[in-house]
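Only one protein chain is missing from this complex, and each of the others stays in its spot.
For clarity, chains are labelled A, B and C in written order, and residue numbers in each chain start from 1.
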Amino acid sequence: MQKTKMAKMGLKTLGAATAVALAMAGAAVADGHAKVKVGVITTLTGGGAGLGVDIRDGFLLAVKQSGNDGIEVVVEDDQRKPDVAVQLADKMIQSEKVDILTGIVWSNLALAVVPSATAQGKFYLSPNAGPFQLAGKGCHENYFNVAWQNDNLHEAAGAHATSVGYKNSFILAPNYPAGKDALKGYKRMYSGDLAGELYTKLGQTDYAAEIAQIRASDADSVFFFLPGGMGISFLKQYADSGIDLPVVGPAFSFDQGILQAVGDAALGVQNTSQWNKDIDNPANKAFVETFQAEYGRLPSLYASQGFDTANLIISAMGKADVKDQDAFRAALKEADFASVRGKFKFGNNNHPIQDIYVREVIKEGDVYTNKIISTGLTDHQDVYAAECKL
Amino acid sequence: MIRERYLNLLIGALLLIVPLVALQLDEPFIITLATKAAILALAGVGLNLALGQGGLVSFGHAAYFGIGGYAMGILASHAQDYAPLMEAPFLIEGTNLMPVIWLVAIVASALAALLIGALSLRTSGVYFIMVTLAFGQMFYYFTVSWPAYGGEDGLSIYVRNQFPGVNTLDPIQFFGICFVVLMAVLFLVNRLNKSPFGLALNGAHQNEERALTVGINVYRLRLVAFVISGAITGLAGALFADLNRFVSPTMFSWHTSGEIMVFIILGGVARLFGPVAGAAVYILLEHMLGGISEYWQIYLGLILLFVVLFAKGGIVGGLARREVRHDG
Amino acid sequence: MPPSASSEQLTFHRRGRALPVKTIKGRAMSSILIIEQILNGLQFGVMLFLMAAGLTLIFGVMGLINLAHGSLYMVGAFAAAAVAGWTGSFLLALAASLAAAALFGALIELTVIRRLYARDHLDQVLATFALILIFSEATRWVFGSFPLFLNIPEALSGTLTLPGGIEYSRYRLTIILIGLAVAVGLFLLISKTRVGMRIRAGENDREMIGALGVDISVLYTLVFALGAALAGLSGALVGAIQSVEVGMGEPVLILAFVVIVIGGIGSIKGALAGAILVGLTDTLGRTMLPWVFAVFMDPAAASSVGSALASMLIYILMAGVLLFKPTGLFGSA
Partner (left out) sequence: MTDSILRVDNICKSFGALKASDSITLDLKPGEIHALIGPNGAGKSTLIKQIAGGLKPDSGKVFFDGRDVSQHSTARRARAGLGRTFQISALAMDFTVLENVVLGAVGQSGSWFRFFRDAMKDTRLLERAYKALDRVELRDLAHVRTSELSHGRRRQLEVAVALTLSPKAFLMDEPMAGMGAEGSQALTGFLEALKTEAPILLVEHDMDAVFALADRISVLVYGKIIATGSVDEIRTNPEVKLAYLGEEDAA
């Protein structure tokens, strides 16, 4: 009795969720032409919620602007738990009958969801995570990465360090796969020596010990990858330690959402990113303005990636019917949309080939943000593409 | 409580009927939810033996849940890329046969429970709660940073493991397996509770001094209960991993331990079917509230709070008692 | 991820430019560094003590396990960040953290917690587990999903040079001093004052104190608010050098529990000893273990294995202590 009710109510709420999403998308679904249903699984609660919220907002903004009534969006919260993400994917595929999945922020969640989703003949477009397993041997024709392969920004940081002539970097990252990939990526393009290489505890908040080791080393620069709160803590404590070695890192710890929490500690730090709000192209200008108008805050890297992902889908919808998988796949691969990061194209493994910029943290009025100072890598493609049989 | 028996039948029947109805309505996801409920219920049944009957408040049962999960993940991943688990001293191949995986999961988690229990049971009260929690955390951090099986990324298994004569990829058939396992374990646990062992365990829970002075070695008694409890939760872990075709360290996180406890409280402590009702309702809530608001966990928290404070005895406790009152 | 992939990962490490092992050895082990690391361990321990003190006080007096203690820590940090944002004054921020945490502490004591004193630990764990969910999401609802800014006051920023040429953060030294001051304060409160006497009476014998004509429920509310205030204070102090964000309370909560279990639940002295012990073990483990492993391993692997073990170290320590003293170092059965 009560259980069958559960079934019904379950469905009702799904309906509700969809309706909400639709309202956001400001679309009135009417005419018969091929509709596309997109499932957005992202992190909306708990520690990492900021990233998921940005991706979602960027995505929905693009959908709204397109005015395309053929796209229907369902958003669900994965609580940053892989098993929850897997079950949401099942739900999206089994009951929502979505054509495309997207939204996942974290590599470990992506690794849990993507293989089975693509195996079930769904498209997955990654707006953030790009673990190497899915870029190399594990690549799949239905998996498109609209952000970057995980190593890319770190490689750019390494290249930058080399080009500005750092000879002895101290590098650190959390002791988990993404952290190891980060140091791997940096070392791939960095040609100096290492003054030290540290793996910290995942979720660690006190870095006094590590900073002391940096001070004691004869390093001439510091590279770190510490996403989320870890990066904030490290930067504050580093700034307070009085060490004045130059810091390089990927964009994650210097992103719009985080910078305000870091404050002066981040000023002048050079970080690598494939996007910044001052990239000079009309799409980007429009995006930055409309995003601020819509949500009352500056867009972040993640928002830009969500925005591009949605636009990629919409561009493909114009070319092919999603039910015709091969045609739609081809349409996606063309990447015929105005990316806010300027030029954008897919490599053989459906990962981006794009420029990666070096940004510097500055203060505009009382807002901390980034400005591009140089181009770190041009038309950069990940090293795993070679292992991908596509 | 004869009434409770009827209630149990009802709960069991509902858990069986819902997915069958969903099958008719072609709502495979409801089946997946019911499967999840059955599996988490199994984990709860395991903990309930230690916690409900034995009064051993373990805040670290995620450890056994995770070990079960990794038993599946490791065996299956080796089977999936034909790399033997070990060559020397003797060859061990991976496998994708559920019965074998279950056996390994049970044995592995039982051994872990034996070790952890032997140490933890020297303490009591809050210390017991906290030391079990600590062991859970140890496993968590170990798996996060242990590269061999994916670390925090976890392990994906591309096809669900096999069970002779069943198509495990078909949701309803996999549910069938989980449901049967759950019912079998419930049957055994029921016998266990009624047995001299169960009586002694419960007696020691109510009055340790008494149990000692009638000649019962309470420590050994509890240790055995703890091991059985861990083994059951480990089996649930293996099934859970197969449901998601994925394992990761989050199975070890202290939130998991907390959730397994929540099922028991929701359903009714020391009630045979308590964890079943609890897990089902919890999943129902998670599923419904998730659609209502981005801040749904507030509501979840409030509901839990209400149950703990005002609905002592949980669902089964509440319903069963009310029926009795109608009698007299 | 199938093992093949991870082995690939390892080969990547080997391809990665080999790190001059002796640098790390030579440096990591210089005596100055060791002293500095001991100082860091001490300071980390003191941070933990601020958190653990309230937890252990509440348990000692009311026999309550409060998982929501981490939420009060978070409340303190957010309150401080908000007030610092408006007024720009760090002192006002600290005051706000104390007030807000104490207020919310008293609030949940009156509405929820006091119903739990008579209950078993299981109910306490679950009710306060529910409170965590409520606090976290409510905070996110009020302050949004993005971390807040809270910075060290000018006066305390930067480092000063200690005898022996150790450069050490002023702010961290301040935290050590505040922590020790709080410790002394609590000792005095409990051993010298009337309230302290009542608290001790409450620990020993609820009926007796009731007979003394003390309104026990008021006392309990006060004690809980005090514990909450301490959590809030540590949240604010730590927030200035860490990230003020939802969920910041959980890792430190678990650590605080490890601390009071090691020290003996209910004992302030134990909390202090446990905190310092955990602080030192964690900090020194983090720095020493990778170095130890580097002696016989490829450095990258050594660092990863070493830190893996380091992250488990305090739990191993806790299990070890409980094996020999099942009620903690200063605990009474």
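Here are a few things to note about the model shown:
In this section, a contact is a pair of C-beta atoms (placed from the backbone, for glycine too) under 8 Å apart; a residue touches a chain by one contact, two chains touch by 3 or more.
Just so it is clear, the structure is predicted and the values come from calculations on it, not from any experiment.
Counted over the whole complex, the shown chains touched by the missing one are B. Only one residue from B:144, B:157, B:211 or B:300 touches the chain missing from this view: B:211. Here one chain is not drawn; of B:43, B:75, B:155 or B:200, the residue touching it is B:200. Across the interface with the omitted chain, chain B contributes residues 191-192, 194-200, 202-203, 206-207, 209-218, 221, 224.
Throughout what follows, only the chains that are shown with their structure count from here on.
Between chain A and chain B the centroid-to-centroid distance comes to 35 Å (mean Cα coordinates, whole Å). A separation of 31 Å divides the Cα centre of chain B from that of chain C.
Shared contact sites, meaning residues of chain A that touch two or more other chains, fall at 44-45, 111, 133, 175, 177, 180, 199, 201-202.
Within chain C, contacts with two or more other chains are made by residues 1, 5, 9, 136-137, 140, 304, 307-308, 311.
Within the complex formed with chain A, the chain B residues making contact are 14-15, 17-18, 21-22, 25, 27-30, 32-33, 36, 141, 144-145, 147, 150-154, 156, 158, 171, 240, 244-246, 248, 250-251, 280, 284, 287-288, 290-292, 294-297.
Taken together, the chain C residues at the contact with chain B in this complex read 1-6, 9-10, 59, 65, 112, 115-116, 120-123, 125-127, 129-134, 136-138, 140-141, 254, 257-258, 261, 265, 304, 307-308, 311-312, 315-316, 318-319, 322-323, 326-328, 331. Those residues of chain B that touch chain C in the complex are listed here as 51, 57, 59, 77-78, 80-81, 83, 119, 122-127, 129-131, 133-135, 137-138, 141-142, 144-151, 153-156, 254, 258, 261-262, 265, 269, 295-298, 300-302, 304-305, 308-309.
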